[in-house]
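Left out: one protein chain. Kept in place: all the others.
Note that the chains are named A and B in the order they appear, and that numbering of residues resets to 1 at the start of each chain.
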């Protein structure tokens, strides 16, 4: 159900021509607001400083094509928006075959795929074509045309704060600066917005949740550099994820934080370890999305990357093959559930301490089988193991790791024992 | 010799019908006192609080049988005391085959074995039979008879304190609540009492030794909750073991403490690693005997489990097959020697510091070969390696682990070097 809804949302947003700025981004945010109207949209003017960076000019593109000498459009932006190098400057001229080839980009190892290429920080123009299209070029001259403009506009981002009982925050960040590609990166916003919807539906939340929707890199830097965002985040964020490529069905992946030693690493490793023991654990050296910025020295936020098949690690990555056929309702739903498990594990995560000396007598409280026979203990193993480590030192995730039982299965035991007044919350 | 004596003691105690209370326990303690008369015997009344538990009623059984419709005794407690579920209430009635089957317990995977079943904390009655006996039942009605009583009596335990130079204590705990079974659990009391005899024969001991003989679980809880036992133990116990299933010849096993990081873990791992490198190291998750209580949060005593084939890990466990043929003098002796090595390692365990700068000249003290030739150094390797790590930071067990030589082989070296005034004890 939620999987189908997330998939439909991706399909709706797929055709928009996104870049790091511009109307594609705005249309995408509008689609997200249709799911969660509380998302607020913000514009930051071109030229604004964002730490070491500057918000670039806004890019608008209306049309682009290449015509052969017979006047046929052999490459057409309106057929696929990946055909134009992102942030291309306008051009309208006849070029020789050689000059044309110098501004064409292909993916030689996938001759049917159009690669995704951008040039945000140096002005140039170019086209992306399949290797097959490239190899078929034989005319002496071609007409290249790009009707675009770079102008002082703004960068657009979305934000949603869902308050909880504590000011401590969990951050969910994702991005949308890619044109028509599905896993990277419509899956992230789709899963993120449905997580937000779920959290808002809960009667209460222990933690405050900060959802951030930005263009990659410049967007997260801009977001953090605006107002007191960074100060608040450094003060409050206890865990966070950058969601990217969370839509296919092939595997689960995480990118560790800079030293791999934060609460986010701990909870993600715990949850993935039970759900999908063969999950891929990438060190921070394999980072590539906004976890780069959140973990940068001086920022130091405990943010992991979370993916199904991680960017850069699947063959369709950054090509036209990353389409709606690559992602699926079940793929999106798998990622959604992992994030729910991680969030719940944090919401439940407490330290407990047994109140009696020695093992409690579970039997007299109806918590234990009353007859002792070889094998009959198995059903209460989780309970006695939990009690053994409920010594005030370990949180639920620690105990889960020690006794090999998922947090979601331990938490009901903890509730039952608190009710029986055998353990108490100490932290 | 000691192995034969321990085996004979087990054989003597084997027929007694033990439970967690009652005359079987008393007879067992009397047999132990014949080896070490200094063991004191204590009775704790039914109904006494033991932390979260209560000392149960005492159980007394005189007879029990099942007769078929021809009046033949087809199951007879006097032939094997495992035939009655421990703590069975009295009964004397004619039952249908179906009703009979509902109170019978078998071990289907071992059709010739009578399983060991108890029901201490819920009143019921039942019989244990072999699967073959069960399958042969065809009459319409049977006469079942149990002549037992549950009454306000007491729980019996034994205690022995062997004083040493220090008030710091080493705890040896074992239990005896099982009817006629040999490895689990007559081997534990037998090895324990002969260790006590050996320690008492020594001219002096560095540490004080506390030997505890109790019924499992309720016994250790009762023992600790009596008087100032727990307070004293928390103050003084530096290491301890629960001895269980120490009589067969198949392997050696230890159960780690709650975090596996105590002096007891360290010395047991060291000793077993040299004696039997393939020994089985079980995590605390595999605990099952009184190490559960000694390691419980709030009690926190550094007590490991020590076994040959550990309870629950051998096929004869908790059946009538755990008989005198399963244990042997050599099996008991192996366990006895491991405990001696552990105790000696603790008795010898000191930190040493070299008194001179640079390596000492062993040659001029007659501690070194005087001619240098390829290979001739091997015989003094242990000595120079010991000296290299005798820097005041490491105790003998640390050094043993670093240099790969058993403590019992290092200790004479240390003595020699102390005598030569090359090293001194610093802790």
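Here is the rule we go by: contacts are C-beta pairs under 8 Å (C-beta built on N, C-alpha and C of every residue); 3 or more make two chains touch, one makes a residue touch a chain.
Source: prediction; values computed, not measured.
Only one of A:37, A:203, A:277 or A:297 touches the chain withheld from this view, namely A:297. Touch with the chain omitted from the figure is made, among B:182, B:238 or B:390, by B:390. Considering the whole complex, the residue from A:117, A:327 or A:407 that touches the absent chain is A:117.
For chain B, the list of residues touching the undisplayed chain reads 353-354, 356-361, 363-364, 370-374, 377, 384-385, 387-392, 402-404. Within the complete assembly, residues 50-53, 85, 105, 107, 115-122, 124, 217, 220-221, 224-225, 230, 258, 284-285, 287-288, 292-293, 295-300, 312, 317-319 of chain A touch the chain that is not shown.
Operating definition for what follows: only the chains that are shown with their structure count from here on.
One simple way to say how far apart two chains are is to compare their mean CA positions; for chain A and chain B this gives 54 Å.
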